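Here the complex is missing one protein chain, while the rest keep their positions.
By letter and in written order, the chains are A, B and C; residue numbering begins at 1 in each of them.
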Amino acid sequence: MQTENNDKLKEECGVFGVYDFDGHDVASTIYYGLLALQHRGQESCGIAVSDTNGPKGKVLSSKDMGLVNEAFTPEHLEKLKGDIGVGHVRYSTAGGSTRENAQPLVLNYVKGTLGLAHNGNLINAPELRRELEYTGAIFQTTIDSEVIAYHIARERLNSKSVEEAVGRAMTKIKGAYSLVVMSPRKLIGARDPYGFKPLCIGKRDHTYFLSSETCALDTVGAEFVRDVLPGEIVTISPEKGIESDTSHVLKPADTARCIFEYIYFARPDSFIDGISVYDSRILAGKFLAMDSPVDADLVIGVPESGNCAAMGYSMQSGIPYGMGFVKNAYVGRTFIKPKQKSRESSVQVKLNPIREAVEGKRVIMIDDSIVRGTTSDRIVKMLREAGAKEVHMRVSSPPFLWPCYFGTDVPARDQLIAYNRSVKEISDIIGTDSLDYLKIERLEELVGGKLGICKGCFTGKYPMEPPAEDIRGDFDK
Amino acid sequence: MQTENNDKLKEECGVFGVYDFDGHDVASTIYYGLLALQHRGQESCGIAVSDTNGPKGKVLSSKDMGLVNEAFTPEHLEKLKGDIGVGHVRYSTAGGSTRENAQPLVLNYVKGTLGLAHNGNLINAPELRRELEYTGAIFQTTIDSEVIAYHIARERLNSKSVEEAVGRAMTKIKGAYSLVVMSPRKLIGARDPYGFKPLCIGKRDHTYFLSSETCALDTVGAEFVRDVLPGEIVTISPEKGIESDTSHVLKPADTARCIFEYIYFARPDSFIDGISVYDSRILAGKFLAMDSPVDADLVIGVPESGNCAAMGYSMQSGIPYGMGFVKNAYVGRTFIKPKQKSRESSVQVKLNPIREAVEGKRVIMIDDSIVRGTTSDRIVKMLREAGAKEVHMRVSSPPFLWPCYFGTDVPARDQLIAYNRSVKEISDIIGTDSLDYLKIERLEELVGGKLGICKGCFTGKYPMEPPAEDIRGDFDK
Amino acid sequence: MQTENNDKLKEECGVFGVYDFDGHDVASTIYYGLLALQHRGQESCGIAVSDTNGPKGKVLSSKDMGLVNEAFTPEHLEKLKGDIGVGHVRYSTAGGSTRENAQPLVLNYVKGTLGLAHNGNLINAPELRRELEYTGAIFQTTIDSEVIAYHIARERLNSKSVEEAVGRAMTKIKGAYSLVVMSPRKLIGARDPYGFKPLCIGKRDHTYFLSSETCALDTVGAEFVRDVLPGEIVTISPEKGIESDTSHVLKPADTARCIFEYIYFARPDSFIDGISVYDSRILAGKFLAMDSPVDADLVIGVPESGNCAAMGYSMQSGIPYGMGFVKNAYVGRTFIKPKQKSRESSVQVKLNPIREAVEGKRVIMIDDSIVRGTTSDRIVKMLREAGAKEVHMRVSSPPFLWPCYFGTDVPARDQLIAYNRSVKEISDIIGTDSLDYLKIERLEELVGGKLGICKGCFTGKYPMEPPAEDIRGDFDK
Partner (left out) sequence: MQTENNDKLKEECGVFGVYDFDGHDVASTIYYGLLALQHRGQESCGIAVSDTNGPKGKVLSSKDMGLVNEAFTPEHLEKLKGDIGVGHVRYSTAGGSTRENAQPLVLNYVKGTLGLAHNGNLINAPELRRELEYTGAIFQTTIDSEVIAYHIARERLNSKSVEEAVGRAMTKIKGAYSLVVMSPRKLIGARDPYGFKPLCIGKRDHTYFLSSETCALDTVGAEFVRDVLPGEIVTISPEKGIESDTSHVLKPADTARCIFEYIYFARPDSFIDGISVYDSRILAGKFLAMDSPVDADLVIGVPESGNCAAMGYSMQSGIPYGMGFVKNAYVGRTFIKPKQKSRESSVQVKLNPIREAVEGKRVIMIDDSIVRGTTSDRIVKMLREAGAKEVHMRVSSPPFLWPCYFGTDVPARDQLIAYNRSVKEISDIIGTDSLDYLKIERLEELVGGKLGICKGCFTGKYPMEPPAEDIRGDFDK
């Protein structure tokens, strides 16, 4: 689960869609779904709804910067009348943090209206934009969703249905995307053929759901139906229930799920493509205990993201699990940063070691990843100042070495602590007695050994050719 | 000048554009310009700027609901770095009051970026939308500006310059519009061939301005250069200064300015097409004194909009001008309305008669117009309760009888008090001892006898064929 | 009426009290009353109410910084349940602008609760504070109201009633005050023996009112009953209606009303001690026309405060009254000030001359007063730039030369433009062709020749000995 830590990878988005065949308003259900997906994006959020029995082409939407519970008041929800809707939470790099870029995107086109929410990153968005502009398109945002929307709108002219237009658009757009589209009478979900980003289907009585994660289904009391397959398009309507178009589906071996969804992004109570996120984290901890054992008195996690793996380490090794730090639950994104030495000081405000727990002890500290390493040394120092005799760090992912083109915000290569450094050198920098990472061979095992995964950020080998120009954040800067 | 009175006509918008050839930031200048144009729209406002020396295609903008001084903080202005920019204030009917519809519109297209602010109403917007959609356009707002923007963007593919594209677009769009367009290196102004809405050019050192009214030029310390001609396109750039394209300009006799700009909308310190708004109002009062004289002790205006004409009446008749009411300057749009009998009570909160001024007197009360008449009877009653012996009302415009298709928000015909009623009947309803309107023959004289004006709302005869379907607010409902 | 002009005197406060014998809630009535008194103080405001049939000692209050329509939401008013209440609007010097100092003051004491709102300034507050502290008092604000409250609370121990305690307190406190006190079952009004500040009684069915000005009675639909006499204590209760204690009332000749209430502070639709404020201002203009005539083409007022006197001048002289400036109604206290040369620039944002009205004309410009003179020269310059041939200024009060100790915020003597300068010198500084002030002999005539007035700020002779130490704002700095 994502914290406000600046040295963490950032997920791009979470999507949620609802269609209540009985005609009840869905805005507040979307609200609760987005609350459960908030860890996937804390910068902006939005809800768009439509009344399937009302005038075709009428969409009501509300979008704003900030967290879900900041952006929506009861008055907002009250006004959003409609039995079909989509919602979105978003994270973005600094330059693109404008209200205009908030999703869902709502648009009028030749066949009425569309509401569109997506999670992911296209690698050919710049080319597609240029092509569209040369045929008279105008762009009002800098998000890929607008490119996708244009393609759907244009393909719709030659298609018999919206879902057919979505399928045609999928032959043009390349990259990572999980998509929820609301047309006047249908809710459509689609996932890129590699399946980088998760998307699943839920059901509660006569209401159907599409969601980035199963935890949002639990929150709204829906039961999990199944995952959307990588490459699949599902169309939900009262007439036909769930229809599936699998013409873009690849062989399972060719799929490439983002492994960081399991390691860090997703909530531990979610299941992605049949695998429990909690389980995969416990397992990562167990692997660390097997592959990088160390004699110690206590296993602790760096809160919150390291806790599950730490429990796994404890279970496997028999070394007791304890609480090494208190994380201040009241210090969010908005507290006033100390003026000087802000990086260092802010950690002290957020985290405090529990002296009694670690004093005189040999401590194994587990975190999910090290990116720049800017906070790790501070945390290690804290433990030593609190009396820890030894500090051994174990990381539940391999060293992070390459950029991601598929929707995860990663710093430039030369800012990655593992770039051009041995594990020993990193250990010296952050001041641990020992340090080790999850072995890259263990990644497939984390997800049961049967799912295709993307390991690009560890190996530099990507499931599809990365773009020649660096398109990450191009339009945002 | 517009008040919050519900029984007043509503102007649609005000536009403002600035280009500083010396490269200084223009956002705060636009801010002050918009403050001076606030009477033209109080619902939403926005500023978009660009750095002509920066990367082509980078526009920064900030738009929000509310008044200019509510929507912008110093932090907002600080962030809006750029030496060219456009600003907008907007009024709209209820349905379309959403943040998405706030202007300026900012877009990326084949040739970079455009910022666009417009004032007016197209009468063929629905057809144009449909045509655009059939060629793959998507719409994210319900404002006409987006239709105009699409036309400019598409014509740009076959044009040598933005201004040429604006000219080509003008052959397609029909209706009332004054337009300010910011391209990466040029500021462009255009006015529809009828000249419904005002637009003028200003200059301060090496900085050029486009503004709905001259009062905004005064506010920012710029000198008035000239009005943009009806049908003219002006292009402002450091290389060529002000260039003019007059190929769309009609014969002066065929132009059709909105006469309500002089009677009510514009600020009295503005000049429109060479005519002082103050003067035209004083003149209207004088005509009323000549054409509808009455023996009385005092002339008063209904604040603020009736004051100028009341002074004119006083000057012509020799009857002293006095203050009949105090208008509460602290009661804006946002005060809490009384729960019951709200219409009636709210007037009491906003206006209070000055008993000492009117007691025992025969009073001539001047207002600029009567729309529904819902407040006039209350005001007359107030004067009588304050002791006025007689109340004679004079209105500085003719009876309002027909809809407007060109950018003024008018209630349905059957809600107009003058519809199907004689002046005597209206006088009885609002309880005056006598009532008279400005004679329709006087309208040309108000503006010096040389300018073409639109009298459609008084006569039902419009300068161009009104649309068959009622397009007013169509997309907003 | 007060504007946001920095070169204006500031009133200290407005008070309002309501008691509805039928038991209806009074909070929203107080809200509308305060809206009508807003010109008397724009810095903070508050409402306190009590239920006379509820548990003794329960007062609900809401106070905040800002204007009445900013500080109160419908939810606030909804929560303020009670049939008796007091309200307050406040202006203060910079140092004391804290939320803690907002009124009404609400307190528990030996006999239950008190709500207290006052307008004025005590000259012996520091001594009284010290005395109280030596007998164990603690102070939580820096306002005089707390000193008054303590005296009432302590005198109550030896009094048979609250009103008796108020009377006893009046023997101790010295200076200017109009007081509204709410006890659990009574509404009490009191005015200092000199009558510096106004206070009047109103009635609507079974509801009684106390108000600083009659305009607030008009606003809430109440009829004026009578003024509270200088030195009088009135007690309003369902049992006895209005009771009066006149034991502190002085001979009329010894009273000393603040003449600036008539000249500038009060709203022109108010009556104070039987005199119409509008009338007194018209009269001031007439006196100026008689005593300082000048040949000219047009009379204008500096908006808004100079308008009434300008009308009077026009009536007396026969020179037409016109509008010389447009004042931007949307520029309030909160707009973003221009960074450099802020004083000068801000006037340009707020005021713009009407060129057509003044060009080529000899103009007589009327203002109510000149304090520092910092804006007068700018306004005169504006008129000349707009083409005025001559500018003659007339001021509807005498030169301002001495401090005020009784509730008006006046700058230090050396900042007053009239201090140590002849009228000719002042005229040269502000650049007028001629300048004259109202003759000091005319002041009594303004209020009908029968009311005692304070002329201290013009003559340095005060109705009571001013304090040795300068107590103005003492606790605020």
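Convention: contacts are C-beta pairs under 8 Å (C-beta built on N, C-alpha and C of every residue); 3 or more make two chains touch, one makes a residue touch a chain.
Note that the structure is a prediction, hence the values are computed from the model and not measured.
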Over the full complex, note down every shown chain the hidden chain is touching.
A, C
Would you mind spotting which of A:D279, A:D377, A:E390 or A:E444 touches the chain that isn't drawn?
A:D279
Sole touch to the unshown chain from A:H206, A:R355 or A:K424: residue A:R355
Among A:Y321, A:W402, A:Y437 or A:F458, contact with the omitted chain is made only by A:Y321
Which parts of subunit A are in contact with the chain that was left out?
1, 28, 31-32, 35-36, 38-39, 42, 67-70, 72-74, 77, 215, 218-219, 221, 267-269, 271, 276, 278-279, 304, 307-308, 311, 314-315, 320-323, 325-326, 328-332, 334-336, 338-339, 348-349, 352-357
Tell me where the left-out chain touches subunit C, residue by residue.
61, 99-100, 105-110, 114, 129-130, 133-140, 142, 149-150, 153-154, 157
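As a working rule, only the chains that are shown with their structure count from here on.
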In graph terms, with chains as vertices and touches as edges, which category applies: line, ring, star, complete, or other?
line
Quick check on this structure: which chain has its C-alpha centroid closest to the centroid of all protein C-alpha atoms?
B
Per Cα centroids, the chain farthest from subunit C:
A
Measure off the straight-line distance from the CA centroid of subunit A to the CA centroid of subunit B, and report it in whole Å.
48
Gap in Å, rounded to a whole number, between the CA centres of subunit C and subunit A
60
What residues in subunit C touch two or more of the other chains?
none
